[in-house]
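The structure that follows is given in the form of C-alpha cells.
A single protein chain has been removed from this complex, and every other one stays in its place.
All chains are identified by letter, namely A, B and C, in their written order; residue positions are counted from 1 within each chain.
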C-alpha cells in the first residue's frame, strides 16, 4: 500500500535513500531454477551508473550489488532474493544550507508536507538512485525471460527527434554511443546538444522508446491490469516521466478506424501493428512498442529563486554533479521496468486455464 | 491478480459480460457515513449511456443501477457496496455468423488464445459496457470527495484539437453540447466531424483532457504508486486508450530545466504549473491536469477482411449500433477513474503520519 | 484491505447483509475451462441452508444462487464469476425494538463503534448468512479440485466428542444423519443433545473436523502464507469459530520430538502423520487434517440483560428462528473454505519453478 512494491507475483520491493547507508530490495516470487549470470546483472548496473560517459553526471558510484539470499550455487531457489547496493557518497558533510530549502520542481515540499519531515541530505527516497534497485530486479527478470528481447533507446533529446519507425533501426548500435540512440548521426547531434546544455548550466528533456519482441500471446489481465496499463504505470513510476503512449499513441487519435485497424494474416499475426502488440489489454504476439516522455532534470546549475520551509524567499544555486539530460541513463531503467511487467504477466498467464 | 479489481483501499471489483445477465461490481473500503445521492449516480450513468445523443451509438440501454448492499437508510455503512446493472440487450438471437470470426483490432483473438474460449455474443468482458460499473463506483467516490472538482472534457476529435490552456475554458459549458467540449465553437466542428465520419460508416479517435482542482497536498505513494503512475494506469485501463500525459507531458521534453521548473510562491503554491500538480509522485496542491488519447473504435460499418478461428480468410461487415467516436461517452469514464484514484489516495494518506 | 476478499489468485469477494436485497460475490481468478455442475453447487447450498432438518434453524430460505457472469455455455471463461443470492426474509417489519439494543456477544456493539452505524435489522454483515457465498465459491473450487477429497464432519457437540482417529471413520455416512457425524451412534447422542438444548431455549458449541486427501506435494507459500496458516485464517474467519489446530495440534505439545517425528517411507510418504500433511508450511502429500472449535450461538431464547446504545440497561429476549447448535450447518462451510485455500495454493504452486 505504501507504494514501494511493484508487481503481482514477480514482486519487487525497494528501500533506501540516496544518502543513507545503502539502498536495496527484495524480489519475492522469482521462480526457482533460474541460473543467474551475475556479470549480466552488473552490466545492466553499469549502463545506469553515474560517471559512465561525458554526457551524464560525473558522480562516482560503483553501484555494486550484493545478493544476500534466494540464490544458491548460482541458481534461484524460489525464496526471496534480497540485495543491497551500498551508498558510496554517504558522508557526514554539512547539509545546513539545503536543510530547510525546498528546491523548485523537486519532491522536497511534497515529502515534507506528506510525512512531516524528510531526509534533507539529498533527494532521499525521491532520488533517481532508487532506480538502481529496479535495474537489479529487471536484470533478473530478463534472465527469466531469455527468449524475449527488450530494446529501449533514446528517441529524442529536446527537439532532436528520431523520426523513424523502429523497424528501420539497428538496435545493435544503441550501446555504441553514450546517448544510446541507435541512429549514429542523430546520436552525434544529441550528444552535442547535451554538451551545449550542460555548458549553460541547464538541463533538457527527452524521450525513450522501447520495443519488445517475441512476446507470447496471452499476457495481460483485463480489465484493469491490461498489459499496456501496467506498462504505463511502470514507466510513469520512473523519476521525471511525464507521458506514456503505445502503438499508434497520441498520433492515432487522428486516424479513422478503417485505416487504423490491423488486418489479420492467416496465422493470427497482423499485417500492420498499430495496436502495438496488445489487443483488449492482452498481447497478440506482435511487437510491443511504446514511448516514454522525460521532463528536463529540475536541478540546474544556475541561481534560482525559491522558498524555505517557513515560506521565506531565498536564492539557491544547484551544486554537485547532475545529469544535464536524464534519458541516456534512463534507457536501462525503461528496459528493467518493462522486464518486470512482462515477467509478472508471464507468470500470471500460467493461471488462466484449467 | 486476475485483473478485475482496482484500487488499494477504496477498491472496485467488477464483473460481467456485455451479453450476459448483468454486469456489476463491489466497492470494498468505502468509508461509512457518506450520505448517498442516488440521483447524482444515475446522472453520471446517463452521461455514459448509449443513445443519449445523435453522435453516439443509438443502442437503447437504460443502464439503471441496483444497489444490493453497503448502503442503509441512504448512508454507507462501511460494508461492501454490491451493485448490478441488468443487460437489456441480452437476447437469444443467432450469433453463428460471428461465433468463429476474429474481428480486426478487437479482443476476440487474444481472449480466445488466452482463455481457450470466449463469450462470442459480443465484446463479452472486453466490451466497453464494463465501464458502466466504473461510473457507478466513480460517482460514489465523487460524493466522498465532495470538496474536490473533477472536470473532464473532449479536447480533440480526429485532427480538430482544442489548443487552449484549460484555464481559458468554462467547464460549465462541457455538458451543454453532446460532444462535451467546453468551447462551443469547436464543439460544433467536432459534432460535424463525427456526423460525417458516421456517414462514411467509419470511426475517428480523439482525446479527453481532465482537470482536478482542490486536491490536498500529500496524495500519492512513492515510489511505484506515484499519483500520476496510478492515474496513468487508471486511464490506460479504459477501452481504446493509447496514451496518457500529465502536466507538461510530451511537449515538456523539448524544454530546458530552467524554463520548466515551477517557481514557488511564498505559500508553497507555484507561479507556473508544468508539474501538473504532482511533484515526486505526490500532489502539491496545484491543479492536476492530464490528457488521454483514444484510438478510433475498431468496429466500422464497412466490409473488412479478417480470419476465422481456423485461420481462413473471411469477409465481415460491422453490424449493429456503434459509436463513431468514443470520446463524448468517455468523458464521464475518465472522471470516474480519476475519482477512484483520488479517493484511494485520500484514504491512504491517512496512514502516512503517526 | 477492508476485509471482504479471500485468496491470492483464486479470489472471492463477498457482499451483502442478512436483511438487504441480496447477498453475493465475485470469484476472480477462476481458471477458464472448468465445466460447471450447477446441481453440485446447489447441493452444497442445500447442505448449508436453514430449515433442512429438525436440529437447525427453521427459517425458510431457498438459497438459490444466480450466476451473472464468467460462465458461458456451462464452462468457466476466465473472467470474473459474479453471483447473487436473493434474501427471502427481506421485509419491512418493525425493527424498533432491536434498533438501539446491543445483543450480548454479538457484533452489534463493535460494528456500531467501528463504523458509527449499522444495519440494525438483523446480523447485517456479521450474520452467518454471508457464508452462503463462501459455499458457492467453495463448490466451484471443489470442481476445479476434482481429484482432491475434502471431508468435514461434526466431531463434537458440547461434551459429546468423537474420540476416534479419522482413519476409523466412514465418511460416506456423514450425510446420513442431520448432525453430520460419521459415527451413527454418536450422531444419535448429538441429535438428542441438540434437541434438549433447544427445548431449554439455549445453544451449545461443537467442533468440526476436516480431512483432505490426495493433496499434491508442494502447496503452501512460506514463510507467512504457510498452508496451515492460511487454512487457520480461513477457518477462523467463519462465524463463531474460536480455535484451530492441525495434525497433532494442542495435544502434540505434550510429546517428545523423538516420538512426534514422522519417519519416512522410501517413497517420501511417512509412516505416521503427526505433521498433518504439512511440513515447513508446505503439503507433503499425506492427508491434511484439522479441527475447528465453534462457540455456542449467542442468540438464546431466554431473557437476557443487556444495554442499549445510550448505555441503559435493558432486558431483551431472543426471537425468531435460530440454530441451537451451529456445527451441522458449519460442516459444508468448513469444506468450502478449505477448498478455497487449496485451490488458491494449487494455482500459486504453478509459479514456483522455471
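Basically, contacts are C-beta pairs under 8 Å (C-beta built on N, C-alpha and C of every residue); 3 or more make two chains touch, one makes a residue touch a chain.
Owing to the predicted nature of the structure, the values given are computational and were not obtained by experimental measurement.
A.B. asks: Sort through C:177, C:209 or C:275 and give me the one touching the missing partner chain.
C.D. replies: The single option touching the absent chain is C:275.
A.B. asks: From the listed residues A:96, A:117 or A:167, report the one that touches the chain absent from this view.
C.D. replies: For the chain that is not drawn, the touching residue is A:117.
A.B. asks: Given the full complex, what residues of chain A touch the hidden partner chain?
C.D. replies: On the chain A side, contact with the omitted chain comes from 1-5, 8-9, 11, 13-17, 20-26, 28-29, 32-33, 66-70, 72, 75, 77-82, 84, 114-119, 124-125.
A.B. asks: On chain B, what residues meet the omitted chain?
C.D. replies: Residues 1, 9, 29, 31-34, 78, 144, 347-348, 350-354 of chain B touch the chain absent from view.
A.B. asks: Considering the whole complex rather than only what is displayed, give the residues of chain C touching the chain that is not shown.
C.D. replies: Chain C touches the missing chain through residues 1-6, 8-9, 14, 102, 104-107, 109-111, 113-116, 125-126, 130, 156, 158-159, 197, 200, 202-207, 217-218, 220-226, 228-230, 232-234, 236-237, 242-250, 252-258, 260-268, 270, 274-276, 279-284, 291, 293-300, 302, 304-307, 311-313, 348-349, 351-353.
The rule is simple: only the chains that are shown with their structure count from here on.
A.B. asks: Would you identify the chain whose Cα-based centre sits farthest away from the centre of chain B?
C.D. replies: Checked the centroid distances; the maximum from chain B is C.
A.B. asks: Which integer distance in Å separates the CA centroid of chain B from that of chain C?
C.D. replies: 39
A.B. asks: Measuring centre to centre with CA averages, how many angstrom lie between chain A and chain B?
C.D. replies: Result: the chain centres lie 26 Å from each other.
A.B. asks: What parts of chain A, by residue number, touch at least two of the other chains?
C.D. replies: 1, 9, 351-353
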